[in-house]
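Note that one protein chain of the assembly has been removed; the remaining protein chains are unaltered in position.
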Amino acid sequence: MTGIVSGYDVEVLRKDFPILERRLADDHPLVYLDSANTSQKPRQVLDRLREHYEQHNANVARAVHQLGEEATAAFEGARDTLAAFVKAPSRDEIIFTRGVTEGLNLVANVLAWAEPPYRVGPGDEVLVTEMEHHSNIVPWQLLTQRTGATLRWIGLTDEGRLDLSNLDELITERTKVVSLVHVSNMLGTLNPVADIARRAHEVGALVVLDAAQAVPQLPYDVTATGADIVGFTGHKMLGPTGIGVLWGRRDLLAALPPFHGGGEMIEDVRMERSTYAGPPHRFEAGTPPIAQAIGLAAAADYLTAVGMDNVAAHEQAITAYALERLQAVPGIRILGPTTVEDRGGAISFTYGTLHPHDIGQVLDSLGIAVRGGHHCAKPVHRRFGIGASTRASAYLYTTTAEIDALAGGLEQVRRFFGVRF
Amino acid sequence: MTGIVSGYDVEVLRKDFPILERRLADDHPLVYLDSANTSQKPRQVLDRLREHYEQHNANVARAVHQLGEEATAAFEGARDTLAAFVKAPSRDEIIFTRGVTEGLNLVANVLAWAEPPYRVGPGDEVLVTEMEHHSNIVPWQLLTQRTGATLRWIGLTDEGRLDLSNLDELITERTKVVSLVHVSNMLGTLNPVADIARRAHEVGALVVLDAAQAVPQLPYDVTATGADIVGFTGHKMLGPTGIGVLWGRRDLLAALPPFHGGGEMIEDVRMERSTYAGPPHRFEAGTPPIAQAIGLAAAADYLTAVGMDNVAAHEQAITAYALERLQAVPGIRILGPTTVEDRGGAISFTYGTLHPHDIGQVLDSLGIAVRGGHHCAKPVHRRFGIGASTRASAYLYTTTAEIDALAGGLEQVRRFFGVRF
Amino acid sequence: MQLTSMYQEIILDHYRDPHGRGLREPYGGESHQVNPTCGDEVTLRVQLDDDVVRDVSYEGMGCSISQASQSILHDLVVGQPLPRAREIAADFLTLMQSKGEPAVAESLEDSLEDAVAFVGVGRYPARIKCALLGWMAFRDASEQAAVAQGGTG
Partner (left out) sequence: MQLTSMYQEIILDHYRDPHGRGLREPYGGESHQVNPTCGDEVTLRVQLDDDVVRDVSYEGMGCSISQASQSILHDLVVGQPLPRAREIAADFLTLMQSKGEPAVAESLEDSLEDAVAFVGVGRYPARIKCALLGWMAFRDASEQAAVAQGGTG
């Protein structure tokens, strides 16, 4: 490591991640700069998964036997771990979902059927932003189209920040929900969510946060965000695929109707009519992703052991380093904030007239994994007049040498296509 | 092994399942008779999971890099494997879900918003049965309550079979959907689904099957069932938790609106409006359960290698053996069919006046894991005038010695509570 | 075997021969409770007489633990002033949450008498709800009864 100082030894930590030792085609070592898309997994998470399946596998909350009790204890223990990880006031506020996409759909869905004052209906408005991931746009389009409500959005400045100049026109008495991304997966922008939450609460609107990129990178305190509901996803924070978390204020969750129907979410079922369990089980129909919740708890334990302060500091340092290195490459234009203030770790850029697919393909031939495309955020690309971009994103295992490899790789891309900028 | 002959060596096969070597309290070996609740996992599935995370982990369908291509190939390859496993005419008919509960909710949910003729609205009827799992009752209660439709159900005979005597009154021109369980998780009953499907199709109703207990036990051919939609769940067929499959006829899926909104299910997203991808991706919003789908494909490969004919034959033989052994225990009353014809492997019973919790607890102290409770099927318990039952359920790794242990254990239960029947 | 730590003889006695079972009139409050995981149910009535618990009557279905627990509840609270009955209920909850800790049982012996036999149930999370079902019904029904008679509810 050169260039930055971290609160832990990155080289030692990397040994926990088996995939980082992988050699790709032409014996290139893997340079994984696609962590905003999904993170790699440490041995500790994989070991916990395997141990669960090999020693304790059973369904939860249903069986009076030793395996069932062990599985239930581990699964409900994972709820405790995740509650602590994001400083939730109560473990009953932690709902396990498949990922943040399901979490956001859960919210949008139940608001169609909720009792007043939460129900979204004709004349009501839902406010999002132009920098949202599709997962925080389409659920609200479906909700508003189906209920006769209206979807509005906060625009962006040329610097890739929220344009809050007309916020008073956008947040009105008609606003029932404000749902926004905490840290953008495309621009990297860290949004002033507490300010916006305060404004939204003045008109009685619910505030929902897409924290898919925030929780993996920042010491997180759900109540400090000012939001009513916060969703995040396990696979981006060292956890397995197939698991995510939706946090919601207890009294709010208690007032919302169920999402899916099925086993575990009920109190009593008759053919004519059913009554439902309280939160969180009301929102967890069917066999939950048991092993995945346990694996996610192992991931949270791992991050806690490293220290989320250290993780955040490393992310800041490596992002600052990358921003500097990339801006020194002729032809690179960074989309979004160009310095590290109020910024997360995703760095999207254009490179002359080269297409992200071509850039990514040549980098890949050197073992460097970046993402090229619209990153599930087409509207923000359109806002900046482009269809696609290239994105490099670091995480706690990323080294400055990998950033150097990227910068060097970009020079080779340019040469390969025989262009100059 | 004594008493039954199987198409494979059960003792050899058991060595693939690490958990079956587990010793429980008081050094009792595990006797796992709760496979209808969830199955145990062979090493081959766990190895495939680990290999994926350690060598190929990346997000799918989004990245132009080697890991991304490998992960996508494995994930989409899993779709091919599952399509072949249930003889789906097209791979595009396989939707990955969290489990059958999510699959059934998906169907019930999109039918509220579908175009005619599929839309369920005021005056329409949905028909289920009294032996359904809560996961095939509550979603339809929510749908019918919310759309002004009516829920009706097929009753049961005292033998635990569907009472089809009044089917003509139940399936009418108003019937839009008939949704039923293929093999009951409580009574074990195998239902005549093809007959019912034919009747339902005569009035133009959609036929949905809950095949959670059927696909793990039977060589399966989705089109031979006569149904339009079939759901099943991975964790009951040697696969990981957090994954299931919903199969649907291609033309039907193509006509249905999306379920959740988010990444991967779109064609184009603008703030004003979005267009959607075709099936199956239209119904798979967000990062899918990637590793879990790959693990489920490994489970399907394992079952195929054993041979589903052999699995079914073993299930039949061991169930016949268990039915005989249990009926020889004084005080045991089997709920549902008492012989193995048209029957799956779950055996629920009452035992004198003893409560399933007490039975299960004493059996557990001997290392024998059964389920006691309502098995997420309260209405069928109520139908038989009880609140709860004890259930023993075998799978391809179950031996007659384990059934003998259960019969012996029940005698000890009786002695422990000092009762005679 | 561990089993006897849960099923102490005193519990089995109450299970075989429950005290105060059956629903009786008059009553000031009634509560119906369901254990969603197993479907067990209890209906329990409380009759107060000037803030003294005059009768607890109950009916339902459930396992030996829930049946015995309701029988012992009847023995413990009938005849007690309501505040004291509520203390007993709180102590029983503490016992159930003690994860089977003998020291906790010991410290509660004066208050709970025979009911400390339930300490072993605290080690089986799936069974704690069984033991508490009647007590939850009692809390609910006694509150109603107190409100009904305009008392300390």
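As written, the chain order gives the labels A, B and C, with residue 1 at the start of each chain.
In this section, contacts are C-beta pairs under 8 Å (C-beta built on N, C-alpha and C of every residue); 3 or more make two chains touch, one makes a residue touch a chain.
What you see is a predicted model; the values in this text were computed from it and never measured.
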Shown chains that the omitted chain touches within the full complex: A, B
Residue of A:Lys15, A:Lys87, A:His357 or A:Arg415 in touch with the missing chain, whole complex considered: A:His357
Touch with the omitted chain, as defined above, among A:Asn37, A:Asn185 or A:Ser365: A:Ser365
Residues in chain B touching the chain absent from view: 61-64, 68-69, 72-73, 266-268, 277
Residues in chain A touching the chain absent from view: 25-26, 355-358, 361-362, 365, 372-374, 378, 381, 387-388, 416-418
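In the analysis below, only the chains that are shown with their structure count from here on.
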Centroid-based (C-alpha) most distant chain relative to chain C: A
Euclidean distance of C-alpha centroids - chain A vs chain C, Å: 46
Multi-partner residues of chain B (each touching 2 or more other chains): 25, 357, 361, 372-373, 378
Overlap residues in chain C, where contacts from two or more other chains coincide: 37, 124, 127
